[in-house]
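A single protein chain has been omitted from the complex, and every remaining protein chain is retained in its original position.
This part shows chain A:
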Amino acid sequence: MTIATTRTGRQRLTPVAVLRDSQVLVARQLRKTLRRPTYIVFSFVQPVIFVLLFRYIFGGAIDTGETAYVNYLMPGIIVQTAIFGALVTGLGLTEDLGSGVVDRLRSLPIARSAVLLGRTVADLVINVFTLLVMTVVGLLVGFRPGRPIWSLAAAFLLVLAFSFVFSWISAWIGLSVRNPETAQSAGFIWVFPLTFASSAFVPIDGMPGPVRAFAEHNPVTLVVDAVRGLTLGEPAPAVSRVLIWLAALLLVFVPLAVRAFRRA
């Protein structure tokens, strides 16, 4: 049974039904994304350009001490790619709002959360592929993570969890601004400071006071440092601390996104 009746006589969907609907909507989204090949290519182009730019142009001028710059850089780029991958969530939702597809979905006997879960989970699946490609690109330009495979796998999962959390933040922004162009610019407004004023590309020791203070408390710094710890064995924040951060962000932004979805 997929529909239960509550004590007050209302009908509601069982969790099994919500999962089934989410699964149908994940399949829908994956099909849609995979049928836009140019879109997938472009999602790789930008991070690859960043790799080449920092590895071969800026890298020589950045002092990362005993760590080779390419090893320092790749965890940063991979985390940045995860954030860019998450930006797509909000953009896609504003497109669906504009085309009336969201109205159709909301008029169907499904849970509201299934629509958002369908989108965020599908974007997560796409991000698995994007991040695998970025890892291969890293290996090609000389990235040599020196830690055992379980530690590298943990780093990979951590980045995926981070991209999933950012998908919800991006969903909330997209559903609040409701317009694809605005969502795009709004996305870059918060993503650029967040990724560059962090330890992703350069050590934060060299940054001036206020910027450095921001970078030290930036969750991107936290995640990038944790990934460096897991891949390079550098001193790093405890993974549990990062997970608590991510869980807290999820607790704030999932309800915000669902609320914005109800209102949109």
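Basically, a residue touches a chain if its C-beta (ideal position, glycine included) is under 8 Å from a C-beta of that chain, and two chains touch if they have at least 3 such contacts; residues count from 1.
FYI, contacts and distances are computed from a predicted model.
The UniProt record for the undisplayed chain lists the protein name "ABC-2 type transport system ATP-binding protein", from the options "Thiosulfate oxidation carrier complex protein SoxZ", "Cytochrome C oxidase subunit IV", "ABC-2 type transport system ATP-binding protein" or "3'-5' exonuclease".
When the whole complex is considered, the residue among A:R31, A:R144, A:H217 or A:R241 that touches the unshown chain is A:R31.
Here one chain is not drawn; of A:A82, A:I110, A:V242 or A:A257, the residue touching it is A:I110. Within the whole complex, the absent chain has one touching residue among A:L13, A:V51 or A:L246, and that is A:L13. Mapped onto chain A, the interface with the missing chain covers residues 2-3, 9-13, 17, 21, 24-25, 28, 31-32, 35-36, 99-101, 103-110.
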